[in-house]
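Removed: one protein chain of the complex. Kept in place: all other protein chains.
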Amino acid sequence: MSEAGQGHRYFLARHRLADLIDVLRGAGGRARTVIGPTVEQGAIVYAEIDTAADLPVGWRDEQAPGHYRLRREGDERAFAYAVGPTAWKRHLFPPARVRMEVAAEPGADGTRFEPTQPAASATVLLGARGCELAAMRVQDRVFRGGPYVDDHYADARDAAFVVAVQCTHPASTCFCTSMRSGPGVEAGYDLRLTEIADGFVVEAGTDAGGEVLVSLRLDPADEERAGEAHAAVAACAETVTHRNRGVDPIRARDLDMYPEHPRWDEVAARCLACTNCTMVCPTCFCSRDVQQSVLARPDGTVERQWDSCFTAEFAAVAGGSFRSRIRDRYRQWLTHKFSTWWPQFGTPGCVGCGRCIVWCPVEIDVREEIAAIGTSAPESDAQDGGERRGDVDLGPQALTTSPGGVPEPPPRTGTVERVTTETSDTVTLRVRTPPGLEAQPGQFVLAAVPRVGAPPISVSRLEPGTLELTVRSVGPATAALCRLGPGDPLGLAGAYGRGWPIEAARGNDVIVVAGGIGLAPLRPVIDAVLADRDSYGDVSVYVGARTPDDMIYSAEIGTWEQRRDVTAARIVDRAGPDWLGPVGVVTQLFADTAREAASTVAFVCGPERMMQASVDALVDSGMRAESIWLTTERHMECGVGLCGHCQLGPYFVCRDGPVFTAAELGPYLGVEGI
Amino acid sequence: MEQESGEVITPAHALQAVRLGAGLGEATREKLARVGQILVRGAGAVLFREGEKTPYLGVVISGRVGIRTYVAGRGDVTLSTVEAGDIFGWSVLVPPSRAHATVWAVTDVTVLGFPAESLRRVLAADPDLAAAVYQHALSALGRRITSTRLQMLDLFGSPRTTEPVRPPGALSRRLADVRRGAATEEPTS
Partner (left out) sequence: MTRGAPTVGVVKFASCDGCQLSLLDLEDHLLEITGTFDIVEFAEATSRRSPGPYDVLLVEGSVSTEEQAAEILELRAQARTLVTIGACATAGGIQALRNWADHDEYRRAVYAHPEYVASLATSTPVSSHVRVDAELHGCPIDRGELLELLSALAVGRRPQIREDAVCLACKRRGVVCVTVARGIPCLGPVTNAGCGAICPAMDRGCYGCFGPRPEANMPSLTGSFLASGGTRADVARLFEGFTAYAEPFRTTVSDLRGRGPEEDADAQQ
């Protein structure tokens, strides 16, 4: 590294700001787009900057809950404001981008899914603040910290040259010191600026930053200027800390322990579910995949767009939404930011920038909400017995991510070999597995029909070279799957998720409890156990359905019933006179049988309410929640932990599930609106 | 509980083997067994009909008993079944003791029945026995209500039938149904 390395402070005189921008734009040959602060539409937003004159020189901001105004101070300062409505995610994770091109032309190769390749151009992010760099590190963990990465984000991030500016003029809504994200900037920058009376103290954080300093031929900053810069940031920190003495992020970690706190109703009465808070938040990452095509044209695209947990469809599945009330959505937002983000990503989801407070049209202040719920919660409300979580180092500053995952894969094309009609609305597709696709029992695939959608479907049978999908037509995408015939192509992405622990169940008694289409993901369990029957103890299979005609795999259940080494029984909710089997709920089939806690493993799948009843019955009969495995359904867009839709408390169902133990889901089963 | 064919079964034996009897002291159980009768019915036989006076409180010893009701246009609908060890005909305990549904033998069944009159007599004479029988009936009813609730939720039903009036995207959802060919449009007014 050159002498302009880390730790050396240089002085950039005010009139040379223009030179800095010129160098950043690529005077040295490499053309770069500079994105920085500028005054537009009555606010300081981030947009393309051509010259120093585009910067908000002489402007001050005034920010409060639901309130933002600019005022002309008329001085020379360019960075004397706190963060505005734009977050850098706009450039790293744009509001909409085409993720995939699809085609449905005739012929074997006519069905195509081609991911768009990232091609970020070199960009300078000028004016990033401490909280904003912390937010980037938080999003790094989301988008490139897991097994599947958003390669567009990663590319844009790597192509970004970061010029950080330390804060000296905080807003009333800033609480960076509570979240340990600012006002200073400690890491993650190429250049770091601190504005003082006659210019800037500048430091390089990387070699690339050092080169810029070298080409500017700056003098070292003298003691006085260095001291002025230091004092300005320290004073800022002091102010922010003083204003936010009541904000306690450690207590806020416990928010998810009070799902029934009355404050949720109070804040829901104010909240408009307008999504503004999530849109302006620099760490919110949720997205939806939108199918686009024109009329009958065979080609189309899948566009990934910003989404928010406040939207009506965010947690919707066929049949309704898991979070139908505004209360449920506000609770999702606040608990996610301050509480469940921790187990997901090891950091809080909030960096204390205050944007959600300012841009909430009805002035809801997260600081007040976390204080009200976190500190006034009656101890008895606590879901896990009131035990408090320990102190942790909050500083996202300290966190780095080691990229390692693979880009989210596109669907590969398989071919339907056979279609079996199961019931009036359900079919089983046997599909020739595309090369490279591997699946385990309990995992799911995204079954993609170009221009229509890619719903998650469980693998219902695995054989060498083929897999089966049992699909119930509940909406357009599943209907399109049900219309497929032999020879038709079909896209398959995956298989994804945590499967059933079949191996671990060896040596134990096995109970399978299925309701409705829930038998589909369990069939591979039964296949595996029967293929290796001697390795397991008693095997029982209990199946519930609405009516005898709604029972899938009816003939196959018959063969299980015939076997002497399997106890199999089925029950229906209602039946006509021809049905000679039991009528009632599936738990009636096994509730009275005592279980050996230590040596029994149960696998359960069906509607959530039915699984809950089954877990209760199994626990009453002596089983431990740790050995009861369930599979859950949630709205899914991406299947790989990037879109945020499938969250269930601290879990991403697509990645941490869909198979969970009843012990893991215990706190969430039966809680309304999670 | 399994009965070898041909073996003669007495009310006392039968009662001992089921939950109702297991919860009673020996002397009390004897007392109850004395008013019991073993009934054997072939598959399809009706034990008693909806609307009739309930003739007895029954315990299924073997086989499966069904509880059904008649719905115009749908015929007989079985609402639940009673499996070995469980009771039916509880309405005998509560005046006016009218059967709320028809009870029939889904398979060949063996039933232990306590005829209404004699049952009422022993219960009136022995408050402890009465308490035990009522408690048993209540807990059986409780389980049945829980099941019925779950059945009412129609958990496996078509999502469309359980949709709220205007769920998110409901409008476009229905539209898509048309493409699926699932919509059977009836004229609406």
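Lettered A and B in written order, each chain numbered from 1.
Here is the rule we use: contacts are C-beta pairs under 8 Å (C-beta built on N, C-alpha and C of every residue); 3 or more make two chains touch, one makes a residue touch a chain.
Predicted, not measured: the structure shown is a model, and the values here were computed from it.
Looking at A:Val124, A:Val358, A:Val416 or A:Ile674, the residue that reaches the missing chain in the full complex is A:Val358. Contact with the undisplayed chain is limited, among A:Pro85, A:Gly644 or A:Gly657, to A:Pro85.
Set against the missing chain, the residues A:Ser215, A:Thr241, A:Gln305 or A:Ser535 yield one that touches it, A:Gln305. Of the listed residues A:Ala108, A:Leu295 or A:Ala555, the one in contact with the hidden chain in the full complex is A:Leu295. Within the whole complex, the absent chain has one touching residue among A:Ala120, A:Val214, A:Ile250 or A:Cys274, and that is A:Cys274. In the full complex, subunit A touches the omitted chain through residues 40-43, 45, 66-70, 85-86, 90, 95-96, 269-276, 279-280, 290-297, 305-306, 308, 311-313, 326, 358-359, 361-363, 451-453, 475-477, 479-480.
Here is the rule we go by: only the chains that are shown with their structure count from here on.
Those residues of subunit A whose C-beta lies close enough to touch subunit B in the complex are 311-313, 316, 318-321, 324, 425, 473-476, 479, 515-517, 544-546, 550, 573-577, 579-585, 587-588, 591-592, 606-607, 609-610, 613.
By the touch criterion stated above, subunit B contacts subunit A in their complex at residues 43, 64, 66, 68, 74-81, 83, 85, 106-107, 143, 146-147, 150-151, 153-160, 162-164, 167-169, 173, 176-177, 179-180, 182.
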